[in-house]
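As structure tokens, the structure follows; a few thoughts come after it.
Here the complex is missing a single protein chain, while all its other protein chains stay put.
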Amino acid sequence: MLQLFKFKGGVKPDTHKAPSLQQPIGRAPLPPRLIVPLHQSIGGIPNPLVEVGEYVLKGQCIGSADQWLSSAVHAPSSGTVVAVEERVAAHPSGLPTLSVVIETDGRDQWIERSPVDYQRLAPERVREILRDSGVVGLGGAVFPSHAKLAAAKSVAMDELVINGAECEPFMTCDDMLMRERAEEIVRGAGIFRDLLKPKRVLIGIEDNKPEAVAAMSAAVRELEADYAEFEVIAVPTRYPAGGAKQLIRVLTGKEVPASRRSPEMGVQCFNVATAYTAWRAIAHGEPVISRIVTLTGNVDAPRNWEALIGTPIRDFVALGTPQADTNSYLMGGPMMGFELPSLEAPLVKASNCIIAGSKTLFPPALPEMPCIRCGACAQVCPHELAPFEMYWFARARNFGKTQEYKIFDCIECGCCSYVCPSHIPLVQYFRFAKSEIWSREREKNKADAAKARFESRNEREERDKAEKAARLAKAAAAKKAAPVVSESTASAAPAAAAAVDSASEAQAAKQAAIAAAIERARVQREAVQPKNTDALTIAQRKEIEQIEARRAPLQGATSSTDTASQPSPKEEQ
Amino acid sequence: MSTQAKPPSAMKMAVRTAVILFLFVVAFTGLLSAAYLWTLPTIEAAAAGEKMKLIDEVLPRVGYDNDLLKDTVQLQPAAALGQNETSIAYRARKNGEPAALVLEAVAPDGYAGKIRLLIAFAADGAVLGVRVTQHKETPGLGDYVEPQKDKNKEHPWITQFDGLNPGRIDAREWKVKKDGGRFDSVAGATVTPRAVIKAVRKAALYVEENRQQLFAPARGEAK
Amino acid sequence: MTREEFRQIAANGVWRQNTSIVQILGLCPLLAVTTNLVNGAMLSLATILVMAISGAAVASLRYLIPHEIRIPVFILIVAALVTVVDLLFNANLHQLYLVLGIFIPLIVTNCIVLARVEAYANKNPPLQSAADGIFMGVGMLWTLSLLGGLRELIGRGTLFSGIDMVFPGLHPLQILPADYPGLLLAMLPPGAFILLGCLIAWKNWIESRAAARSRRRPPEPATAAGCH
Amino acid sequence: MTHYLFIIVGAVLVNNVVLVRILGLCPFMGVSKKVETAFGMGSATTFVLTVATGASYVIDHFLLMPFGLEYLRTLSFIVTIAAIVQLTEMVIQKTSPVLHQVLGIYLPLITTNCAVLGVPLLNVANQYNFVESLLFGAGSAIGFSLVLVLFAGIRERVEGADVPVHFRGVAIAMVTAGLMSLAFMGFAGLDKYQ
Amino acid sequence: MLTAILIMALGAIVLGSALGYASIKFKVEGNPLVEKIEAILPQTQCGQCGYPGCKPYAEAIAEGEAEINLCPPGGQEGVRKLADLLGREVKPLDAEEKPKQVAIIDEQTCIGCTLCIQACPVDAIVGAAKQMHTIVGALCTGCELCLPPCPVECISMARITENIDSWKWKYPVIEIKQLKRVA
Partner (left out) sequence: MNFSTPPYLAQNVSVQRVMLQVLAALLPGIAAYVWLLGPAVLVQLVVASACALAAEAAMLRLLGKPLALYLGDGSALVTAWLIALAFPPLAPWWLIVVGVLFAIVIAKHLYGGLGQNPFNPAMIAFAVAIVSFPALMSQWPPVDTNAGFVDQLALIFGLAPRIDAMSGATPLDALKTALKLGEGSVSVAKIVADTSTYGQLAGRGWEWVAAAYLLGGLWLWQRKVISAHAPFAFIGGIALFAGALWLWNPAQFANPLFHLFSGGTMLGAFFIVTDPVSGCTTPKGKLIFGFAAGVLAYLIRVFGGYPDGVAFAVLLLNICVPLIDLYTQPPIFGMKGKP
């Protein structure tokens, strides 16, 4: 048996897993409308490939990966695209994001699927297929999996860790998946193994899921021949044993610091569901259009459902019949998840669990008291940070100090908040500090770029001025018909000679043009202004669109980083 | 702003600043020295007055007629006085006859370090007066040996020594009441008085021992 | 010097740029000698003298002083004046001289003196500079006296102790009952720091009240720490 | 030997320049907002103060005392110190930009640090010899730097605290200094064996 | 008295010449402080501080001539950083804090006069003479300098609104009582 290691800290909340384990995975009914956000993974935002009114087939790509670090998005069922617009997202902000809305036709008609024998393909090609099938980490981070499948060049890959720990309370989607589809998970892990070529493949499962351990062990045993280096290991139950770094630590003894990526230390980690979807994508040609979602909490029928991505959460939770005193819905587990701002938001690839909450299940937060520096938070922090110090400085908005205390090593697991006797929402403070730091970083970069442009502009102006002076001097000299041009002016503006032209004349012409233009514009404005902006004619709209279209490439050409700050045309008026 | 002007060479600059500084220094040192010379006599008088004021507290003017600041004797360091440097004793005379002696003693074992005392002795060795001139005893606790700080304004603690002659009083009595002696003390702070009492007694015995030299009429060095 | 200018200088010195509780300079004498009111006041008077004369002197000589050696020259002027004052104290107020100890010579390094010389006298005419020195000193005078009075009162229950060193005929006042035990801490360095802290907070309070009244909009707290 | 030890302990802790003797307060309050800067100020002051005590001793014993010019002490000490500071600053700025980064902005402030003049004057009052003077100077400077850095540590922390509005900033720093000074009273008596 | 003057004069000559010599020998140009200050300023180059650009303002601060609370785009946060750097007390900003903005050109009205291009300090406007101009949103710092020169007033400022990528987690708890107190 493998020697297990320990990670420091961690907590043991009640698991509440049993209720949703009573039933096998069900297939959620097809909803009348699917709302598919284009941005469902880390990385570039996929470009929409469909227009309103287009008919799409199940599995048809509707958003193509934008860059290498990006992942495609597919239609979960067949039907008509009724809108490509901003829809509220399953995101704590409750802000909208560009989504494709499909009215399903109930036929659920697949596009043509093309399974491949990946062992014959070049690894590059396999990764491309995974990207174009929208395979992303289903453990929660939705990081494009193909990007994680390139081994570091300098370090040999020792271990591939398959994460079946599922340490969050309430959540059972991975557990059920392992119980019911163990073989496909193992085969999917086999793809990862073949791409990464590790010495061992370690499947870690918390020891409170004996059925899953048994099922996975059986699957590995059955497939023995090809999967000899696979090992299924029960790890002690302690939140957050499922955090990639914690699981890696427990299984291999390696500690991956925040500043490094795990492949650099010869190990990589994937969630079991990710492995499953990878197998489906390669061996069946099925892109990621559905996932297992646990529906539990304050509902009459807790259960795991295989639901289509894009299913509105309102439709989804109805499957479990929430009880009357339900007052909130969480997406994700109770430790790391968030309260859904709206039930109109759809399920996405990251939605592993929906919990209906009530006052008794999740009592309202007790009032925040001051930190008494008791150190309990530091004792349970799996990353061995000093949460109370980060809190102290985050609260005072001293962000430099929070970084000194390594706020970016915090994985936001919530253990610290869980044990804090002062009921401080520590994780919130950390999130607040992190997003402030990021935003300042953005602003700083912008300021630096602005400064550079300002300086180059100043330089250019200086040069122009010098040139102009030279030109004028030359012109004056010419007028005087002086036979000799002074040495220095000649060298200063050698090219200007061709454009000798009375400067004042040009000035006058320009002035007149401007005056005319001003007049024109005044008339124009007077004509336009009284009109109400929302009563625009189709023609006018078209015109605006044309202008927009003209601007778009311009923007693309010049804007480098921040497309976000470009206001949409609506705001313009 | 003469940035356009060529900066002068280092040597030239050195000379220039030196000269200017020189002029300023001469002017202001002159001013200062003048003030010093002008105030010098007053300062000396003030210092002497201060000294006399202190001495007056332990030795009333009526008892002598000489200028005792001029009639001094230098004492070598002596353990009995708690001194490890030379110190000065002032001699009071009445009609040329030795009348009293004022000297400094140090009680090394106060609660918080040394306690400096000024003691006046009569020619017969009796203590005429004691004053604490410097100490670091705890304010509000041990500092009642200083008459200004003593709550008992009528008979400050330190006046208990007046008129006593340790040569005639038994050593056992030369202690605080708590230890079976004759001196009062404030409860809770007996370290300080014990130290002062011991120091006064030692000084008295020293005077007794060296009376010859100390009261000798001629100007000479004692011991 | 116009009236308005004069008023400005006075207001700056006495309150707006008060050295002790606004500029937080010249702290050592402020805290060290204020064990009673008389000490504080007398040292302030000495400082006023030095500041007025040095201000005037530097302002008159400012064109003669090269930039490179301006600091040594300023210090020279101030030090010479301080020593004169020191000698005067020694001669005429000998007892007080002994009490104030090294804090008279330390007027030289009292940051205010040099700061005013450098920041004001070096750029302004003599009359204004002298006025500036005097009013800066007046600002110091009232703060030192206030602090000294407070410390004395809390620590001992008296006021004006040591007045006999200046005016031999006068006597200290016993304000609190004679059996008041006296919070000795107030007379010791910790008490000085804490009371000065409270004094500064008091000034902040007055200013924020005045600001609130005049603007009906509260100012930001002095330091932007804490939560909003 | 123990005598020297007691001088140092006395100067650093028992009679700490800042908290007990109340000298050098302006930089103590002014340059203690951050530990880093406090450290720079401390280093600069330590250097200058040690040099200043040495120089003052030499001036006092070889220029002033032989001619009975004790009344020129204040004047000559401070002018010398000012010059030393300025020279040091210029030399450091040219020769070691790194060091200047650390100490540069503090050096000019040192001239107006009472401790720099106060310690040589105390040396004279205590009648210390050359070695004792140097030790006392260095000890005082170390004591200054020590409390400065510790104070900066506390201030950094207190800046995040919910201090009542009117006490924010300097006022609470004063109170903190007061409580530090109270704590330092605990050392009282530890040097009395000298 | 004479000895006094002599001895002091001796000292004066020594120190004076040393200082004078050093002041030339060890002369240093430039001021690293200015760079540090400038790094804090937002580089909007708007001139609202009363100086022609961020750098002149930085120089003025370093010289001790300018207050640190004059830059509105930097906001209170900028004041705080400057105070930190310079060891000065934080002061309230000498203006209202404005929300972040970008300039938008109404393309229908624009006559292509190029005046705004000349005004924009950070080259955020593109376009050629007599053609339509457009503002590159990502580059615009919102300094409003292009508004006055436009002869046809076709430029307006728009607030930047939050989207899902620029969204920030909010400060967790608002201690209401506390707030009231500060106010």
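Just so it is clear, A, B, C, D and E label the chains in written order, and each chain counts residues from 1 on its own.
Criterion: contacts are C-beta pairs under 8 Å (C-beta built on N, C-alpha and C of every residue); 3 or more make two chains touch, one makes a residue touch a chain.
Given the structure is predicted, the values throughout are model-derived calculations rather than measurements.
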item: Candidates C:61, C:184 or C:211 - the one touching the absent chain; value: C:184
item: Selected residue (touches chain absent from view) among A:18, A:155, A:369 or A:452; value: A:369
item: Hidden partner interface residues of subunit D, rising order; value: 35, 147, 149-151, 153-154, 156-158, 161-164, 167, 172, 175-176, 179-180, 182-190, 192-193
item: Touch list for subunit A against the chain that is not drawn; value: 7-8, 11, 13-14, 169, 245, 249, 255-260, 328, 330, 334-339, 357, 362, 364-367, 369-376, 378, 382-386, 388-389, 405-406, 409, 414, 417-423, 425, 427-428
item: Subunit C, residues in touch with the chain not shown (by the definition above); value: 181-185, 188, 190, 194
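Everything that follows uses one rule, which is that only the chains that are shown with their structure count from here on.
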item: Between B-D and D-E, the pair joined by more C-beta contacts; value: D-E
item: Most remote chain, CA-based centroid, reference being subunit C; value: A
item: Inter-centroid spacing, subunit C versus subunit A (mean Cα positions, whole Å); value: 62
item: Junction residues of subunit C - those touching two or more other chains; value: 68-69, 72, 76, 80, 83, 87, 221-227
item: Multi-partner residues of subunit A (at least 2 other chains); value: 395-396, 398
item: Touching residues on subunit C, where the partner in the complex is subunit B; value: 64-66, 68-69, 72-73, 76-77, 80, 83-84, 87-88, 90-92, 94-95, 98, 182, 184, 187
item: Of all residues in subunit A, those that touch subunit D in their complex; value: 370, 392-393, 395-396, 398, 401
item: Footprint of subunit E on subunit B - complex, ascending; value: 7-11, 13-22, 24-26, 29-30, 32-34, 37
